[in-house]
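Okay, handing you the structure first.
Only a single protein chain was left out; the remaining protein chains are all shown in position.
Order as written gives the chain letters A, B and C; numbering starts at 1 within each chain.
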Amino acid sequence: MNKLYEASTAEGFIDFINMQDLEQEAEKVIPKGGYGYISSGAGDIFTYRENERAFNHKLIIPHVLKDIELPDTTTEIYGETLTAPIIMAPVAAHGLANVAAERASAKGVADFGTVFTASSYASCTLEEIRAAGGEAAPQWFQFYMSKDDGINRDILAMAKRNGAQAIVLTADATVGGNRETDRRNGFTFPLAMPIVQAYQSGVGQTMDAVYGSSKQKLSPADVAFIAKEADLPVYVKGVQSEEDVARALDAGAQGIWVSNHGGRQLDGGPASFDSLQIVAEAVAGRVPIVFDSGVRRGQHVFKAIASGADLVAIGRPAIYGLALGGQTGVKQVFDFFKKELEMVMQLAGTQDVAAIKKAVLRENRYM
Amino acid sequence: MNKLYEASTAEGFIDFINMQDLEQEAEKVIPKGGYGYISSGAGDIFTYRENERAFNHKLIIPHVLKDIELPDTTTEIYGETLTAPIIMAPVAAHGLANVAAERASAKGVADFGTVFTASSYASCTLEEIRAAGGEAAPQWFQFYMSKDDGINRDILAMAKRNGAQAIVLTADATVGGNRETDRRNGFTFPLAMPIVQAYQSGVGQTMDAVYGSSKQKLSPADVAFIAKEADLPVYVKGVQSEEDVARALDAGAQGIWVSNHGGRQLDGGPASFDSLQIVAEAVAGRVPIVFDSGVRRGQHVFKAIASGADLVAIGRPAIYGLALGGQTGVKQVFDFFKKELEMVMQLAGTQDVAAIKKAVLRENRYM
Amino acid sequence: MNKLYEASTAEGFIDFINMQDLEQEAEKVIPKGGYGYISSGAGDIFTYRENERAFNHKLIIPHVLKDIELPDTTTEIYGETLTAPIIMAPVAAHGLANVAAERASAKGVADFGTVFTASSYASCTLEEIRAAGGEAAPQWFQFYMSKDDGINRDILAMAKRNGAQAIVLTADATVGGNRETDRRNGFTFPLAMPIVQAYQSGVGQTMDAVYGSSKQKLSPADVAFIAKEADLPVYVKGVQSEEDVARALDAGAQGIWVSNHGGRQLDGGPASFDSLQIVAEAVAGRVPIVFDSGVRRGQHVFKAIASGADLVAIGRPAIYGLALGGQTGVKQVFDFFKKELEMVMQLAGTQDVAAIKKAVLRENRYM
Partner (left out) sequence: MNKLYEASTAEGFIDFINMQDLEQEAEKVIPKGGYGYISSGAGDIFTYRENERAFNHKLIIPHVLKDIELPDTTTEIYGETLTAPIIMAPVAAHGLANVAAERASAKGVADFGTVFTASSYASCTLEEIRAAGGEAAPQWFQFYMSKDDGINRDILAMAKRNGAQAIVLTADATVGGNRETDRRNGFTFPLAMPIVQAYQSGVGQTMDAVYGSSKQKLSPADVAFIAKEADLPVYVKGVQSEEDVARALDAGAQGIWVSNHGGRQLDGGPASFDSLQIVAEAVAGRVPIVFDSGVRRGQHVFKAIASGADLVAIGRPAIYGLALGGQTGVKQVFDFFKKELEMVMQLAGTQDVAAIKKAVLRENRYM
């Protein structure tokens, strides 16, 4: 445990009704600087707020007499059956929320039965993460590239050695957004970043310094480089337009990750959900689509899948579960989303994930 | 009276100006768990709030010089003349609001002169309800099916024996919505459900357990089954789309009930009023349409009828009237809607219900 | 002075910046029941609020280099030159605001130099009103018809004898709206209504009783009757649609008054300003158009004229001026609107009222 930063040591069952509860409770146990880093958005938090509000732009039509019972949330990716089309988003430094860090979150996610995406800026090594989740647990690796390709090769090799099934290239954070809460809190990372220690120690760094140490000048060539070096599917994360779909796929991406980084990067841009359909139409089924940013309800998962996502990634809620309940809390958060999704599926008359994909949402004309 | 749940025993005239008053006063006399169950909506209560707000999506144009005086609110259904096109929606467990339960509400509704829809989850027997309302009072029966068709036959026979003129199959609640207020209150039903006692005792059950005991896997075959067994018109309740109109009518439904269960089931779906015109255009006059969810004003009744409804059902307001004034209070609530409707009819230049149906609402471009 | 209702006796200069100030100050000097009657709207006050908000639906484009200086607000009607295209709307019972009642308001309006529309429900006789304003002052008479045509002939003769240049048939209040504030306050009229005393004493009556004593069953024949009996132009007040323009003009109306009665009658209908352009297109210049409801700024007057109104009527603000400053206060209110209108005309590049009528407003796409 870092002496100056006293993260939670909680482990065990959490009592909560919804994700708003969880966020409120988490604020009480996560040190202020860490909570500010995790919870806040960029600038005037317009885009941050729109992320969640945007789900009301499309409406789920309840359907009746559809002969539905016990809907099935399972889905498949790379030969793995996931408990639900809900995966763990890459989030830096789980150690900010709980001293057990990614060891606990990877275990909770594995117990639930879905993909854990390990962040380059994790507080644990990939070996620790893999050991916690178990060799059978599906795991992807989120990559912040070094400016040095030798280091990049080493990190990719490490990820592959530790079972990564895909590489997620975060491309929307080549500089940090204007995260004013961090500046008000004078926040610097209190924890090490062992995975990227070859180019970034982490400890005592501001976010701007962290982003400054990684590669800004990302280009299609980087996608090709990663695909070749890792020989794994590469997701480009941060895609919100047709143009970027074309650039990413032309460069060899085998997955598209629609995200605005949880409203933490460019304020004044669209809600991630509002970009999803645009991206999905451009992808046209050629590669899988992962969606994140603003997901707090099972109905959000449903709407994302009905709008073209194959998988929906959860970030902050899982971290709040980690802070309050360790691995148990993380699993509870995924269980919450699954349970709400099942309810929505039943009421919307969709027996399985394939049926959700065919569901037609109704445009909300009154927003 | 249930010893642990002290429902109101009020009977007599209530002093109120509008339904907002009534709700506020009702909260003071209904025990917290019961009030939470009755009043609350699902999830983030987006859909619940939209239900009432949506009436502002269409505007009534006042019309002048139309030679109107003393507008006539009466309407007919199945040969009965109703005082107004306003009927009692099925609401579970009136005993939560008043110890006189459905005995009082059925009497108040009969005194007003309209249809009482008895819920499967009523706190009284159908015999008691019929005795209270009187044999001449029009009564429909709302059905939550058992998983056992023998029980279903028995219940339908009971309904028919007690004068039901139509069966309302609630199809939008095959599982309970995420009713967080009930979970926060730790609410369980304090009262018995005598009508469905063959498959559900009611007492001490959570809502999830109640819904779990009835049939989830509703299909068109159930509509056909009911129609055949009861030999009565079957309304499918919870229809919000063209697709469901087609499925229900193809299955033999002889009525469509547009509803989102008062915003208590699927949050993130459309306001019920926003679905009404879509449904009405699909029905195209083939069968009667009942509308509910969010009605709090005479202008809402007018807008619903002008948008295609034949009858408008009132739920929570009547229950608040029951809590505060017993049968007298229930009748006062219906009188309130009738009086406001008359005022709107006069100002909109519509002499009777047929004229309301021809009224053209103006789309509100500024919501 | 009525002993139980102590209206203001104020006379003299008022210090105010805008109409919001005036309303706040007026609340302090008008007895509660009277203030509630004057200020409030119907039902959920949706339409009341929309009345003012709707002016933001269209935007005035400032225009530069238009060679404008000292814009001219004068306009003509029936051979009279008015100081500005702003007239006094008919408002019942000015005695609620000031013991000097219509004697003061008619004088203030005459001093400003525009039309005073006397209400049938005025607190003074038409003789008193004419004496106060002076024979040269333009005056119109607002008519609430009796159910007895003999009485109607007498009242019209009285109006004509007292110099009325036009008759305004209020057609949108054949019953009272659901004015809940009046019911909460238990408000009854504390003052006599001398003009209509042949059918309605006024004193001690509720609004519902007042409206009930006048004629509900207005029809095109009434327009024809008034036009014939009075041999004066008849305005139909309360028109908000093409259909009603046609009905009124076919019946012989020689003016159209767009209004929703200040949001006091039918809640759930459109803002008056949103109906203006529709009505103006239907009128197509055949007769003059008066507009009221929600006008609180010079820019509102400008927007109404640019949307088709010939004259804009002011109600509540003038009554607040009357309460706080008697005839002086009333004139100050009209001066306020004129001064703001001049500023807007200068900045919008419109030298005179004819230029305002040609101004093109920009649709606000973002409401």
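The working rule: a residue touches a chain if its C-beta (ideal position, glycine included) is under 8 Å from a C-beta of that chain, and two chains touch if they have at least 3 such contacts.
These numbers come from a predicted model, not from an experiment.
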Item to check | For the chain not depicted, the shown chains it touches | outcome: A, C
Item to check | Contacting the left-out chain in the complete assembly, out of C:68, C:131 or C:224 | outcome: C:68
Next on the checklist: Can you say which of A:74, A:165 or A:178 touches the chain missing from this structure?
Outcome noted: A:178
Item to check | Selected residue (touches chain absent from view) among A:133, A:163 or A:269 | outcome: A:269
Checklist outcome for this item: Touching the unshown chain, chain C contributes residues 17-18, 55-56, 59-70, 297-300, 302-303, 340, 343-344, 346-348, 362, 364-366
Next on the checklist: Give me the chain A residues in contact with the hidden chain, please.
Outcome noted: 43-44, 46, 50, 54, 57, 171-172, 174-178, 180, 183-184, 216-220, 222-223, 236, 238-241, 243-244, 247-248, 251, 260, 265-270, 274-275, 367
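The working rule: only the chains that are shown with their structure count from here on.
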Checklist entry - Rounded to the nearest 5 degrees, what is the angle of the rotation that puts chain A onto chain B, matching CA atoms? => result 90
Checklist entry - For chain B and chain C, what's the span in angstrom between their mean Cα positions? => result 42
Checklist entry - So which bits of chain A are touching at least two other chains? => result none
